[in-house]
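The complex appears here minus one protein chain, its other protein chains still in place.
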Amino acid sequence: MPDPIRERLTGLRRDLHRYPEPGWCEFWTTARLVEEVERIGVDELAVGPEAYDPEDRMAIPPEDRIEEWFERARERGVDDDLLTTMAGGNTGAVAVLDRGDGPAVGLRVDIDGLFIEESGEPGHLPADEEFRSETGETMHACGHDAHVTWGLATLEAIAESDFSGRLVVFFQPAEEVSGGGHPMAESPYCADLDYLFAVHVGLDHPTGEVVAGIQKPLAMCHVDVNIRGTSAHAGKAPEEGNNAIHALGTAIESVYGIPRHSEGMTRVNVGRVEGGTASNVIAEHVDAVAEARGETTEVMEYAKSELIHRFETAAELHGCEADATVESESPRADSDPELAEVVAQTAEGVDGVDTVLPAADFGASEDATFLMNRVQADGGLATYLVVGTDHPTSHHTPTFDVDERSLDHGVDLLTESILAVAEDGP
Amino acid sequence: MPDPIRERLTGLRRDLHRYPEPGWCEFWTTARLVEEVERIGVDELAVGPEAYDPEDRMAIPPEDRIEEWFERARERGVDDDLLTTMAGGNTGAVAVLDRGDGPAVGLRVDIDGLFIEESGEPGHLPADEEFRSETGETMHACGHDAHVTWGLATLEAIAESDFSGRLVVFFQPAEEVSGGGHPMAESPYCADLDYLFAVHVGLDHPTGEVVAGIQKPLAMCHVDVNIRGTSAHAGKAPEEGNNAIHALGTAIESVYGIPRHSEGMTRVNVGRVEGGTASNVIAEHVDAVAEARGETTEVMEYAKSELIHRFETAAELHGCEADATVESESPRADSDPELAEVVAQTAEGVDGVDTVLPAADFGASEDATFLMNRVQADGGLATYLVVGTDHPTSHHTPTFDVDERSLDHGVDLLTESILAVAEDGP
Amino acid sequence: MPDPIRERLTGLRRDLHRYPEPGWCEFWTTARLVEEVERIGVDELAVGPEAYDPEDRMAIPPEDRIEEWFERARERGVDDDLLTTMAGGNTGAVAVLDRGDGPAVGLRVDIDGLFIEESGEPGHLPADEEFRSETGETMHACGHDAHVTWGLATLEAIAESDFSGRLVVFFQPAEEVSGGGHPMAESPYCADLDYLFAVHVGLDHPTGEVVAGIQKPLAMCHVDVNIRGTSAHAGKAPEEGNNAIHALGTAIESVYGIPRHSEGMTRVNVGRVEGGTASNVIAEHVDAVAEARGETTEVMEYAKSELIHRFETAAELHGCEADATVESESPRADSDPELAEVVAQTAEGVDGVDTVLPAADFGASEDATFLMNRVQADGGLATYLVVGTDHPTSHHTPTFDVDERSLDHGVDLLTESILAVAEDGP
Partner (left out) sequence: MPDPIRERLTGLRRDLHRYPEPGWCEFWTTARLVEEVERIGVDELAVGPEAYDPEDRMAIPPEDRIEEWFERARERGVDDDLLTTMAGGNTGAVAVLDRGDGPAVGLRVDIDGLFIEESGEPGHLPADEEFRSETGETMHACGHDAHVTWGLATLEAIAESDFSGRLVVFFQPAEEVSGGGHPMAESPYCADLDYLFAVHVGLDHPTGEVVAGIQKPLAMCHVDVNIRGTSAHAGKAPEEGNNAIHALGTAIESVYGIPRHSEGMTRVNVGRVEGGTASNVIAEHVDAVAEARGETTEVMEYAKSELIHRFETAAELHGCEADATVESESPRADSDPELAEVVAQTAEGVDGVDTVLPAADFGASEDATFLMNRVQADGGLATYLVVGTDHPTSHHTPTFDVDERSLDHGVDLLTESILAVAEDGP
């Protein structure tokens, strides 16, 4: 890849890295990518509600958070018209190239950041080279800055190629909370695609390694739980309370004890708890944030219903009530081996790629599965591929980083794979 | 009681009610009472570090909270010199009358408010008559505004009487967090008192009822706990985490199961929990606020050490570590029947008092017990008395209020009791 | 006391000690005491169903246990007619002296042993002097052998005195399981008594010490719980089970966490658990034996209903069902101070008694409270007194023993107290 392009990729990625926004709050990020898409020139560009039905969104954050990031974006100079389009948290975009006969090909990248404060320690490259997150509270700690870069650079490369067919690039918001996959999958832009490529960076695969088709992403759901009891003076009348914190304790113990399932792996977690007021008050209220996963969608449903049952019954045991709300969920979807094979063969020819794995397990979850299931239901083929990167620490940690050499690899692999299916079919 | 005095008492109480400050942040409240003490005229007035050794303070809040209320007090017009004296959270004061031969008599009142947002609903007198808390977050929901009023009005009444002896009035900060009793008890002002009266309003006793000597306040401790584990991705590598929230669940279950004690009642509570970040992360950190009480100091010590042991061992069970810090504690102390008898006899003659109980159990805790134990250890007598009031709802609720008729009762009862011991001895 | 009498007392106690029988199985013990009562000569002797309504019995053991001890008694030579009277577990007796005008006085002693294997170690007096339990599985580890001896010897002493009035001696079965107090209290023999003395040996009071009236026995209930789930192969299909052992774990944790009560002490315990079959089977069935106590009958009722609620809800949490059966219960009853005063004054004159406590707390429970409540409800006075004894180890341990010097003390104290109320009234 010529150096100027590499520099541009790196520059774009670092620009995005400096300003990570959480799910459904990617106002500036969307504006930034829209700017690039317009520069490239496409046949169709749909932003927010133009790209999907806002009613289909999941895991929408509290209004005040949306408002706060909306205002931050305005202060950062985002165009008012664009902001108006995205008002209420309708971020993300879809870009389309329509270039004559040929298959309809989708490419899905996600654009959101995480609530992790990025490391400022020496040795952390973004700190050393001064492109660390400027927000003070959020971080691109899962590499979505690289994903957006890939989406834009691949779009540009295809636009400049002799590609014949239709290319739809999904810049999806809110992947980290499994919130954006569903509306994108329900969108008309996702209908009748012949091929879909979803892509992730890293995932413990080193620079130079490619996984052609991920198997077994876990189906997942996020559940918010609210336990309400009755407060009382802990010294004077403990029997008059209905102790929401005690109910939480019983629920935590019970939830991790959900029986394993013979049909496949399960995962359960209570990841956040907060409640009560003071040491001398029986707690009236507790909030908890939990999740369940399963090797199949059915096994996830089992774990989800057990999780809710256990929270509700633990609350009842202590005279409290628990309301559990499924904030979002994502199904399981597997990569089609035929399409993965195209990726694998293409990868052999990509400069810098030295190892190609036909398949690998995932272990985590992804709401790209909504789009994959949609494409497969419509008769198309889908694969979820990984472009390795030497990341110094795990995803979702304050010192996560992307080896920028993998920026090239991803653009080349995606571009060539899209051209391959357009020309030959799998 | 003449109407003008009653009006002045009511006005003073309402003034204090409008601006409740939390423990060790009573900058304005101290300034307001100092203003009254100076108007009355006393032989000695010691503010903050002049009254006690700051090192003896317990349950000191975080610096930023102290700073915030310090600035608020400055904005509310508190004198800079006085503020400087109290800097760092050294609030409260001691006022002394030295009037010739006679016994040394102590009167202890507490001055702090609570983090409860006061009701603005019609029917709540402070809302209807416009003396509701103006802070937006704190409230005199335990009647300490009445206590300060009693302390000042009794000081004034004794100053104007023919009292012979020494009267020491303790305006103690931070009772709600058991933080101020210990330094006041260790103060030279508390040495060698012949008598000590501590007083509370209400406690479910109606207007017109007096309890001459409370028995069995529970010994208590506040414990802050910090559980540290190891975070991990809840889907990809659950076995790599050391789950602080799971440890919390085990600890909660265990703490409430501390065995009852044959030597007396115990109480345990976990009143506040907060920790973890997101549903897909094994929690690395959790904070909990707990307490233990006991019918005797020894039984409280038993419950406290069990509570700490259980938090630590529950953490260990999940590969975590727990640090437990005893933020504050208060011992048990009982009222001396001889001194309670003086109060009981005096109460019979107080206008508006129709029921006198020689003694009653308490059920809760109080750090006046530090002062009582000190006085009793020095050979003096102490009693903790209650002046009833018709409070519409429980202490520590947003609609708690004091029946202002009991302001008179308290002043009369305290004044006459002090005069009685000064003249006759018990 | 003349030596021959002391020897007879000791011999009788040792005879009883050799053959302890569990509750409602005291066939031989009843026969042995009936033999003594007949030797003494009384005006009325009622055995088993002649003394109470069998329907009023509580905590009746399984039929096969009753049958086993019935057969053992037959083999030990108990008379067939007497056995027939007691068939089905209707043990115990009431003996009455009717001696002209005067008050009706009750004396209640209990007669059952415990399922504890008695120590055979040197140094344990019953082992050294060869009157250790011969049953191999039961033991008079709570001193009821002394109680029966006191009942008989006091009956004899009163019979030989110039007592005027009515003396009713209750030889009550099944105290250890709170099963016999209720039917005895409901019996016509318990109606309209003017005075009732209930008595216990030891209870941590040494030889020579007497407690004239016990206060605050805890109200108590025994609850049997049966948890039923669904078994499944723990390896092949864990999700198909409804795990009764897991439900038990949740229930145990929850039961000990029943909130303390502001109206008085509570106690809860799960004292026996058994269930499941093998390590590779999800347990289908578990049995648990639990109890709840309270400082008042109301507080015990609170703890009892919470205990049952928690077992049921813990079962539900794991998809199981729990059946809880209240096997027996006993209320609280306090000693009347007037009658305790008679005992205290009498005790001053008893040879060998050197310390007299007017009252003491109990800490445990006793179903003599049924009889006390009955007598008090009928307008009479009741006291529960303790005759101290140097017991080497705690009650209910394999090396418990009674200091036989206290046999005299008890007979003298009871006899003289009965004569005192008969002559003077309290």
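Every chain is named by a letter (A, B and C) in the order it is written, and numbering of its residues begins at 1.
Note that contacts are C-beta pairs under 8 Å (C-beta built on N, C-alpha and C of every residue); 3 or more make two chains touch, one makes a residue touch a chain.
Owing to the predicted nature of the structure, the values given are computational and were not obtained by experimental measurement.
With the full complex in mind, choose from C:10, C:226, C:269 or C:305 the residue touching the hidden chain.
Checking each option in C:10, C:226, C:269 or C:305, the one touching the absent chain turns out to be C:269.
Please identify which residue in C:31, C:139, C:158 or C:218 touches the non-displayed chain.
C:218
For the full complex, which residue in B:98, B:316, B:354 or B:423 touches the chain that was left out?
With B:98, B:316, B:354 or B:423 as choices, the missing chain is touched by B:316.
Check each of C:283, C:342 or C:382 against the chain that is not shown and name the one that touches it.
C:283
Touching the absent chain in the whole complex: find that residue among A:52, A:197 or A:256.
Considering all chains, including the one not shown, the answer is A:256.
Where does chain A touch the missing chain, residue by residue?
253-254, 256-257, 259-260, 262, 265-267, 363
Could you list which residues of chain B touch the chain missing from the display?
Listed in rising order, the touching residues are 236-241, 243, 246, 250, 253-254, 257, 259-262, 282, 302, 309-310, 313-314, 316-317.
Where does chain C touch the missing chain, residue by residue?
Residues 115, 218, 220, 222-223, 233-238, 243, 245-246, 248-253, 256, 267, 269-283, 286, 289-291, 293, 363-365, 394-396 of chain C touch the chain that is not shown.
Everything below uses one rule, namely that only the chains that are shown with their structure count from here on.
Tell me which chain's centre, taken as the mean of its C-alpha atoms, is farthest from chain C.
So the chain farthest away from chain C turns out to be A.
Just how far, in Å, is the C-alpha centre of chain C from the one of chain A?
About 68 Å, centre to centre.
For chain B and chain C, let me know how many angstrom lie between their CA-based centres, rounded off.
Each chain reduced to its C-alpha mean, chain B and chain C end up 47 Å apart.
Touching at least two other chains at once: which residues of chain C meet that condition?
Chain C, residues with two or more chain partners: 253-254, 257, 259-260, 262.
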